[in-house]
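The complex is shown incomplete by one protein chain, all other protein chains being positioned as in the whole.
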Amino acid sequence: MNGSDTLKKQKKIKLTLPEEEIMSPGHLACQGCGAALAMRYALKALGRKTITSIPACCWAVIDGPFPYSAAGVPIYHCAFETAASTSSGVSHALQQLGKTDITALAWAGDGGTFDIGLQSLSGAAERGDHLIYIVYDNEAYMNTGIQRSSATPHGAWTTTTPVKHYKKGPKKNIMEIMVAHQIPYCATANIAFPEDLIKKLRKAKEIQGTKFIHLYAPCPTGWKHSPDITVKIARLATQSNVFPIYEVENGIYSINKKIAKPQPVSEYLKLQGRFRHLDKTEVDFIQKEVDRNWTRLLKMEQAFGKDSE
Amino acid sequence: MKRVLTGNFAAAYGASAARVHVIAAYPITPQTTIVEILSEIVANGELKADFVKVESEHSAISACIGAQAAGARTFTATSAQGLALMHEMLHWAARGRLPIVMTNVNRAMAPGWSIWADVTDSVAQRDTGWMQVYCENNQEVFDTILMSYKVSENKDVLLPTLINLDAFFLSHTSQVVDMYNQETIDQFLPEYHPEIKLDVENPRSFGALTSPEYYYEFSYKMHQSQEKAKSVIKQVGNEFKQLFGKKYDLIETYKCDDADLIMVDYGTIAGTAKESVDRMRQKGLKVGNLKIRYLRPFPKENIRKVLSNTKAVGVIDRAISFGQEGPFFTELKSAMYGLDIPLFGFIAGLGGRDVSIMNIESMVAYMQNNDPKDLIWIGVKK
Partner (left out) sequence: MKKNKKPKKVIIEKASEMPPMPASLGSMRVNKTASWRSIKPIINIEKCTSCMICWKYCPEPAILPTNPPEIDYDFCKGCGICIVECPFDAIGSEKEGK
């Protein structure tokens, strides 16, 4: 054993995330699943005193069939459209029973949030029910086999937006919808930046009321890319301004990551089979939309940022 | 303590006396005053509970499911369209084995819009796994809420209960209701402490993917609990009588022992029917009345026992199962299978139409002068 080996073994490992694993391996997520990373990080942030409500979505299956579970925290599997309302109920019960140190977490996919679950999410947010709502967004109904949702971006193939009829029309802006509810905390996050996600969840946990996190979680199976580049694609989404990382706290906007030299959107699109059919006109259109949305976000931060009130 | 209360007030005060922790409800005529009273007594601190002002009935029952799973005693109330909207979640609450108690004000299903009494709304939920009980008067509403929590929460039962009362005839009609005193009620109905719940000290997942290897047995167990509930209902009814003086069972018989002819009914019609029985007896007719309280679990054995010695049976249904017959009539037939007794199925009172003593006397006259018939529409203008 040479000197540098000894040094290495004496070097302490520095972990940038909490060490404890709450979620266990052996779960049923696909290889390279963004949603699995999402839950792993969320539980590291929130800890064991968390009760999750999970509607129909990939995680309804990833956790494992009866009689097993992988999450390591209590999970109430609930109906598709009821993530927020079930979690509202859990939250009120915890308050009445004096268990105020336990977090009520609603954990849903984009289908159960942007579409069928939007009413109950809106209701909970309007009432200000004390819970954290995390939508892990893989941009389609993945659990049922890759059908489009209102989170599916312009240009994407899905089984219900096949190549000859690919999805045209913008991705629903769920952040703006939630900001419009005037809840104390809304934020975007990305599985490529777990430190940022964990910081945001720990912040959210300390706030009274409804908190909303839009968490970007690529899906190799549905996005048609090899499972080893899941994190790379997630990172590229932010680096190309397709998925900006920002917070809105009591209506005050702050963009957490400002990319000095954004990657062209084509770098992001070309890695995914679901965009393979797009011609140059479409890619240019998408680039224009991404740039426009980014400019709008910058203007929101200017108009409604920290020093605006 | 006796008060003059409408059925809705009786329901609200029943839930309050049961010391519920979480109420999630959405207004719908004619249930609205339940929701309003509960709001008021939660706001003034009379009832220590959270009232979640949900944005739909679907969310109302979903919130109750979440709250109950987390260990709280919950309550909700609705009617017709609201109950129908909850349908998916009624299955969830029952299969989830959550002892939620819900009050349903029986109202006709739309279209056309009708706010009046009709039982099709609750009958359409028969197969969801909920226990279902029908109340004849406001005292029964108050008492049944207290008893239902005790029955539902019994560890061999663990099924939700739907308590039904007729729109306007009970919901908005004032009657004397004895609300007893809270100490005795607390003695009868202790605090809710479920064995199995969402618990961070013992993390489990509830309702995960269940293969054919297990699903069948879960259904079997659920059915067994409905069967077991029959004896629990009787037992709780006896305990109730001990503390409060009123006796309740799965069914209620009125002058059936020597009756040549027995009318079978439920809800407010039962009250009218008993009055008719008295009048007909004065005229020398040996008539009796069987009031069915529980539609689920269906008290087959009790009904068969009461009816097996009579000469004719007439069922009065305030609902119709389109393409078949009155739903309680079909249920009763299953209890009477093999007995050679003439059975008559009357439909009456749909959409809130009044069912009077005269109507019931005409049903009896029909039974005396005609062969048995499965479907007789009382008072239909045709």
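Which chain is which? They are A and B, in the order written, and residues in each are numbered from 1.
The definition used in the following text is that a residue touches a chain if its C-beta (ideal position, glycine included) is under 8 Å from a C-beta of that chain, and two chains touch if they have at least 3 such contacts.
In this text, all values refer to a predicted model and were calculated from it rather than measured experimentally.
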Residue, one of A:Thr100, A:Ser226 or A:Ser308, that touches the chain absent here: A:Ser226
Residue of B:Val4, B:Ile196 or B:Leu243 touching the missing chain in the full complex: B:Ile196
Candidate in contact with the missing chain, chosen from B:Arg95, B:His172, B:Arg304 or B:Arg353: B:Arg95
Contacts of chain B with the absent chain, listed as residue ranges: 95-97, 158, 196, 204-208, 210, 214, 217-218, 220-222, 225
Chain A, residues in touch with the chain not shown (by the definition above): 8-9, 11-17, 19, 21, 23-29, 31-34, 36-37, 40, 63-64, 66-70, 194, 220, 226-232
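Keep this in mind: only the chains that are shown with their structure count from here on.
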Mean-CA-position distance for chain B and chain A (Å): 44
Of all residues in chain B, those that touch chain A in their complex: 21-22, 24, 48-50, 52-56, 58-59, 62-72, 74, 88-89, 92, 198-200, 203-211, 214
Contact footprint of chain B on chain A as seen in their complex: 48-51, 53, 60-61, 63-69, 71-79, 81-82, 85-97, 102, 119-120, 122-123, 126-127, 129
